[in-house]
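See below for the structure under consideration.
Left out: one protein chain. Kept in place: all the others.
On to subunit A.
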Amino acid sequence: MRAFRYHRPADVAEAVAVLAAEPQAAYLGGGTNLVDLMKLGVQRPDVLVDVTRLPLDTVEGLPDGGLRIGATVRNSDLAAHPVVRRDYPVLARALLAAASGQLRNMATTGGNLLQRTRCVYFQDTGKACNKREPGSGCAALHGQNRDLAVLDWSEQCVATHPSDLAVALAALDTVVEVHEADGPRDIPIADVYRSPGTHPERETTLARGALITAVRLPPLPAARRSTYLKVRDRASFAFAVGSVAAVLDLDGDVVRDVRLAYGAVAHRPWRAYRAEEELRGRPFSRELAARAADAELAEARPLRHNGFKLPLTRAITVRALTELASS
């Protein structure tokens, strides 16, 4: 591991200033991903700016009925928060389906959103990876790509985003509050993540050195009827091979509103706008849910080993929505 200087900033402005002055500095949150990547030699910061003691660790109700979640709120505390459990079960479920008890005690909200892909080629410095080393190629495209993307990938990168939390936040139209060198900025989560394209090393639209300070959930009464379904290779403590965040609002049997987002299918948490479009205004049925998933996945391009993700994603869409419809 490369030696690094350690800095504990007094406030957000100081944290951002250090990143602006130090081209190879990185923020350190819970460390559950970054520390591991430093051990693997995948990330080699020369300064760590520890943001975990900044006063960003509160969850507060907003006047509009929404919720503001500080960037350093730990995943376990957020999942256990009574308002999250009651008003945004999709969020609590996504958090609880992720990692292990110990890691949830460590991982932060902001860090979770900015964690790196678990593509094994990205994590292996002996392999070609355009995300880790731009221009070096992509060993995954024709390698073992079972766990990788089926939607929106490029010849340069087929990685998926690993976060469960981000999928739930995408379904909830979350606003991400960031602080950049020239001040604070709000970004809708749909605009935070990038498609891989020809620059998979750029995963978000955040400026270098931007610090996520909070995420803001809009009020969404329909989210009381919401859930997160995740399929893994084992019952617990594994990344998704498929996941869906779902919010369903029925008027009688007619879909008044619906929010759907998929995990483990793309470089970004995948908001399923087309599926939502198919569902909205129609009487709910299992068949409609299946049709909606098919509409969303129509442009999927499975790789050699991951064609199973299409029927899997379709199946969990149907199951999640059917469960919500009957709850």
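Everything below uses one rule, namely that contacts are C-beta pairs under 8 Å (C-beta built on N, C-alpha and C of every residue); 3 or more make two chains touch, one makes a residue touch a chain; residues count from 1.
Assume contacts and distances are computed from a predicted model.
The chain not displayed here is annotated in its UniProt record as "Xanthine dehydrogenase YagT iron-sulfur-binding subunit", chosen from "peptidoglycan glycosyltransferase", "Xanthine dehydrogenase YagT iron-sulfur-binding subunit", "Cell division transport system permease protein" or "NADH-quinone oxidoreductase subunit C". Looking at A:86, A:208, A:256 or A:286, the residue that reaches the missing chain in the full complex is A:86. Touching the chain that is not shown, out of A:35, A:120, A:207 or A:222: A:35 (per the contact rule at the top). The chain not shown here is touched by just one of A:17, A:103 or A:222, and that residue is A:103. In the full complex, subunit A touches the hidden chain at residues 1-6, 28, 31-32, 35-36, 39, 46, 48, 50, 52, 76, 79-80, 82, 85-86, 89, 92-93, 96-97, 99-103, 105-106, 235-237.
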